[in-house]
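Only a portion of the chains appears, each positioned as in the full assembly.
To keep things simple, chains are lettered A and B as they appear, and every chain counts its residues starting from 1.
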């Protein structure tokens, strides 16, 4: 990273794909771990262990929601602990990677 | 009844939709358009049914309610038994549930058909339409639970608490379901508003209904056409079942409508259509959740791609003819 580090805060980027129906439960988890910010995109489709899930399939209601959040390592650890069993039950996916938060906006992480 | 009478616009719009997928046209209607027309159509049927019921006396609807329950609980069991000859338990349970339930689109096409040729009918079949969604889901849940227990016993597994939660959830769902609520709610509204007030909304919910039904069936034709492309995946047994089962349902419906309920030719036709049709609105998502082991492609293709087109293009005139025959009119 050759960017000036004083404008950047190292954080974890967590990306979750979940059933749209489970969104409420997920938001509760995010509140519990003290996440101060997250972004979601609804009407996503996908393919996974439960086969195809498409928001366009006539007659079924199968939509995914993609949730992206930047948070601290501590929060990420709590999240992983709470999310794993939920995913075992409801399916879905969770990816973690490194990222930098650009200072400027209110610190909602 | 000349050939041009049978060519009801709604059926032709349906055929146009199927034709469009056949020639791989890019014709696509907005998904929200479908949802909007469904809300509108259900409200229209409900209001009209409610008003007629209020005239006819709601007490007299009791036999219709009983008949609806008999069909809704009985037909899935018949369907399950046939299915099990060739198909695994879970898919059998999921598919069977669809055939106890009903298709409001098929029902309305039948109403369009009867109105087009000037045949009157009783107010009660619309009550049956509203009622028959739920029992089928319940039987589907029971059949799936039964199948699952059998499978599990064979494999030596334990009972499953999670499934019970799903069962309860879907049981509640089957009564709070949006389309059932609209049907019952608008039936209630139609029954209690004054005639003067009803007349204010009749142009929207009544006069326009047949035209809006055309666009609805155009859309259904597109969906049915897409599903037909999957015939080879579901196999010949299932496709045959998708035509045989409505005929079995129709026979039951004819008997119940004519001998038990003793409706007019129009009324018997509608009861027959209810018994012969398969759900593609409330039951598929319920089965997706309750029987995740079953392949959605199977039940959607059967219900949308086989039974719906069969009923709309062949079944309705056939059932009408049969109702006439029973009544000694042909």
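Keep this in mind: a contact is a pair of C-beta atoms (placed from the backbone, for glycine too) under 8 Å apart; a residue touches a chain by one contact, two chains touch by 3 or more.
The shown structure was predicted, so the numbers you read here are calculated from the model rather than taken from an experiment.
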* Counting over the whole complex in this file, how many of each chain type are there? -> A x3, B x3
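Note that only the chains that are shown with their structure count from here on.
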* Given the complex with chain A, which residues does chain B contribute to the contact? -> 31, 34, 162, 223, 226, 280-281, 284-285, 288, 292, 296, 300, 303-304
* Asked: Which residues of chain A touch chain B in their complex?
  -> 50, 56-62, 89
